[in-house]
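The structure follows.
As you look at this complex, bear in mind that one protein chain is not there, while each of the others sits in place.
We just call them A, B and C in the order they show up, numbering each chain from 1.
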Amino acid sequence: MERLRWEPDADADPTTYTYTFGGVAPVASVRPGTVISTWTMDCFGGRVRSTTDMASEVCDPRLLNPQSGPFYVEGTVPGDTLAVHFVSIKPREAWGVSSTVPFFGALTATPVTAMLHTALLERTWIYEIDHHDGVVRYMAADTPFTAALPLDPMHGTVGVAPPLGEARSSLTPGSWGGNMDTPEMRAGVTCYLGVNVDGALMSLGDGHARQGEGETCGVAVECAMDTTFILDVLPGYATEWPRLESDDFLMTTGSARPLEDAFRIAHQQMVFWLAELTGMSHIDSYQFVSQASLTPIANVVDTNYTVVCKIPKSLVPGVVAMAGMHDRLRRAASA
Amino acid sequence: MERLRWEPDADADPTTYTYTFGGVAPVASVRPGTVISTWTMDCFGGRVRSTTDMASEVCDPRLLNPQSGPFYVEGTVPGDTLAVHFVSIKPREAWGVSSTVPFFGALTATPVTAMLHTALLERTWIYEIDHHDGVVRYMAADTPFTAALPLDPMHGTVGVAPPLGEARSSLTPGSWGGNMDTPEMRAGVTCYLGVNVDGALMSLGDGHARQGEGETCGVAVECAMDTTFILDVLPGYATEWPRLESDDFLMTTGSARPLEDAFRIAHQQMVFWLAELTGMSHIDSYQFVSQASLTPIANVVDTNYTVVCKIPKSLVPGVVAMAGMHDRLRRAASA
Amino acid sequence: MERLRWEPDADADPTTYTYTFGGVAPVASVRPGTVISTWTMDCFGGRVRSTTDMASEVCDPRLLNPQSGPFYVEGTVPGDTLAVHFVSIKPREAWGVSSTVPFFGALTATPVTAMLHTALLERTWIYEIDHHDGVVRYMAADTPFTAALPLDPMHGTVGVAPPLGEARSSLTPGSWGGNMDTPEMRAGVTCYLGVNVDGALMSLGDGHARQGEGETCGVAVECAMDTTFILDVLPGYATEWPRLESDDFLMTTGSARPLEDAFRIAHQQMVFWLAELTGMSHIDSYQFVSQASLTPIANVVDTNYTVVCKIPKSLVPGVVAMAGMHDRLRRAASA
Partner (left out) sequence: MERLRWEPDADADPTTYTYTFGGVAPVASVRPGTVISTWTMDCFGGRVRSTTDMASEVCDPRLLNPQSGPFYVEGTVPGDTLAVHFVSIKPREAWGVSSTVPFFGALTATPVTAMLHTALLERTWIYEIDHHDGVVRYMAADTPFTAALPLDPMHGTVGVAPPLGEARSSLTPGSWGGNMDTPEMRAGVTCYLGVNVDGALMSLGDGHARQGEGETCGVAVECAMDTTFILDVLPGYATEWPRLESDDFLMTTGSARPLEDAFRIAHQQMVFWLAELTGMSHIDSYQFVSQASLTPIANVVDTNYTVVCKIPKSLVPGVVAMAGMHDRLRRAASA
């Protein structure tokens, strides 16, 4: 099993990070099956560090959501599927940060849901990340309210180069993955991404110590993240939209606007996937998914919204997806 | 504790059911705190009973989704909140039914998402409801695939008369409740509905032995239901959009199109509710909800779509909502 | 030719108006072909009369958008189409009124597009209606800017009782017509509405001295209106969504959310209508509509949004729609 340790610049030179999927040269080339150990900056590039740092003041909008990568996977070509198995995802520090950002979020006017309101109050919250107790600690700013929320580290952004020669901002999710912002992207999970260019060009970032479903205000408990993952390839198997697999669930995603289209994509993809895996007809699979799916919203704040469709594996015993890739990588990870 | 047993017509005369919220005279009048025991027809009015019964052939579109009720609650007036606590919800039979219906569902053109496609294949599936094992059994039509899915009975439709003198079809969800189609509406849960007319005029129906989140094809595992519930009132407390409370969760709902508006409503309402319950400012509550909420989709098929926002009570220990109504009704139910 | 003069209450008793389509007893019964002369209140019920009257303070939300009617048309039954031909539409006064209304309009958060903003500034503008010069005069409040806009009187709200036993607020447009808010509803135009209940139960209101397409702030130049129209019937011809016909255009409408669904309805209906009128196949009609249609937005502010699809009659010479109803009523009107 090959291993790669790749470090972004320790001094946080923003030019050593990647801000688009596509249009960027790889930082390293690996063979399928390689275990990559790296770390990622937080979505603010480390510039929001206290409750007096306001993102709109200290951040350059061109340098938001820095990604580590892209990694070129040798031998993979368009029409393949890239498997990204998360071995571990751990916050690098004992703190995380969230904020409201002017004209960004689900409960505010935005540049696209364009209105005549003034911006909501911009505010920054610092969370204590208590690794020992496995919680993040919230402190309200205006009252003494506090809360301990379960630590649940994940990556908001995981993706490959998109098709059609596009380069897409790391703020956007789509068929290439990207900024999906689903809490399902946690350690122990395998993410499947359709390959659009030679080498796939996978990168990741946007670590969250945790987030609510929908990421309502647009910002999770953001933190730099130490992450280990395995990259592997399913040659000749195309994946239209990102899929995830955990020990307990098969998952499809859709990213689009309006939100019902994200729902439609995720569920159409699950209908097709289960039909393929079980031999069911599409109409029978449609019926089955209608009764069996769980459907958490991932984000309603990014330039596309993301919905996840989950099917408990316990409801389809014996089904093996993606040629057993997840189980194989799970075993490799524990080895 | 007063009790009412109310039976719809045993011979299933469709005119003894209610097909709108609002615009219908009450079938009974009860005092706050009354335990009502009744049963409800399935959404097809019992007319789809085998895999050869097609809804589009055997059902009159004016007689879909019959409701039992409405019940007039004495003394309640606009500006109050009605609490509906579900003591028990049990399928009446050992079978349920689902189907695809032409131009209805999330993955088909509809009369509103109007296109030029011909309808998808219309098909009916009959599920065995196994009360003993607590499962519903799915049998695919085109292949031998079968699956056992957990029995999880609930009501798709619970509501009161809407405001502005409207009478709304039982197929539509909105601020008055109605056809929200959320699997959270199960036994042990209290549903809070803002009162718009004297007596509230609450009715219910559309029992589901279970449904997937989103109710993708538009039809759950439909069945007649034996249901016991308590109606109670919070005088002088207005509720804008339906809320639910279980032993473990506070929940808000939003029903609208596009789906992001349903999300926005549910989350804005939760921000306001938690601010009220904890004393937090709105902006602090917005931040808290952003990290703490679970957000399952209820339906993406009805004339409005429905999203639920859930906050685990464990994250806000000590908070008492709705003057303790849920705990009180829970105790009353077990008495 | 029969004539009816019907007057709402001269003292503006709000209970003599109608606030829903459906659920209301008719004010008069007429035979097909009757010329009805009446007048309508403005959308505020005449309560906003100066720049210091704020709608949110002087209006009862239950008494917004009062309608004159409904009129029962003898002999018409579900499955027929009602034709409403506007002979004349004239502002009753020399002034009109517009305003911003808190949380209402296209460029503000609303109760459905729910956010955390405070309301935009509420303000009332009074327009001079200059009948002689055929303009309405706008005066900005904060600067000396003024503008003369062409007088173009129309009715925002025209409809019949909806199907499924519903009663729908006069603030809502849908398949029954209602609050479509299209400037195309002017004198010389015939509006076709599918009949859902015996007698159709047609009413109208919401006169606008003019409005922009989209009615962006949610309020046009509102005024009481003197209106004469003819009601006639096409027996046995069903119309799914409201259509309009002028001397120069065939028009279809769709009212839904999101706005693309309103577009889809209007254009699907035009594809079907032209196929019926010309004998073209649906796919050929789809192609023709794609190159020939004009598509002004009607409103993006009401509880459903409305889009109009227009086909110049000059592009389909010889086509006669609705059995020549428009030309016949046009001649009758000029007689």
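Going forward, a residue touches a chain if its C-beta (ideal position, glycine included) is under 8 Å from a C-beta of that chain, and two chains touch if they have at least 3 such contacts.
No experiment lies behind these values; they were computed from the predicted model shown.
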{"item": "Touching the absent chain when the full complex is considered, from C:73, C:89, C:120 or C:244", "value": "C:120"}
{"item": "Which of C:42, C:166 or C:215 contacts the chain that the document leaves out", "value": "C:215"}
{"item": "Touching residue (missing chain; options C:18, C:81, C:100 or C:172)", "value": "C:100"}
{"item": "Residue, one of B:120, B:244 or B:289, that touches the chain absent here", "value": "B:120"}
{"item": "Hidden partner chain, residues of chain B it touches", "value": "107-109, 113-118, 120, 258"}
{"item": "Hidden partner interface residues of chain C, rising order", "value": "98, 100, 106-107, 120-121, 123, 125, 136, 138, 140-143, 145, 147-149, 210-221, 257-260, 263-264, 267-268, 271, 278-281, 283-284, 286-297, 300, 305, 307, 309, 315-316"}
{"item": "Those residues of chain A which, in the complete complex, touch the missing chain", "value": "19-20, 22-23, 61-62, 111-116, 163-169, 171, 240, 254, 256-258, 261, 264-265, 267-269, 271, 282-283, 286"}
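Going forward, only the chains that are shown with their structure count from here on.
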{"item": "Interface residue overlap between copies chain A and chain B, same or different (over half shared)", "value": "same"}
{"item": "Where chain B and chain C are represented by their mean Cα positions, the distance between them in whole Å", "value": "34"}
{"item": "Between chain A and chain B, centroid-to-centroid distance (C-alpha), Å", "value": "33"}
{"item": "Where chain A touches two or more other chains, by residue", "value": "107, 120, 258"}
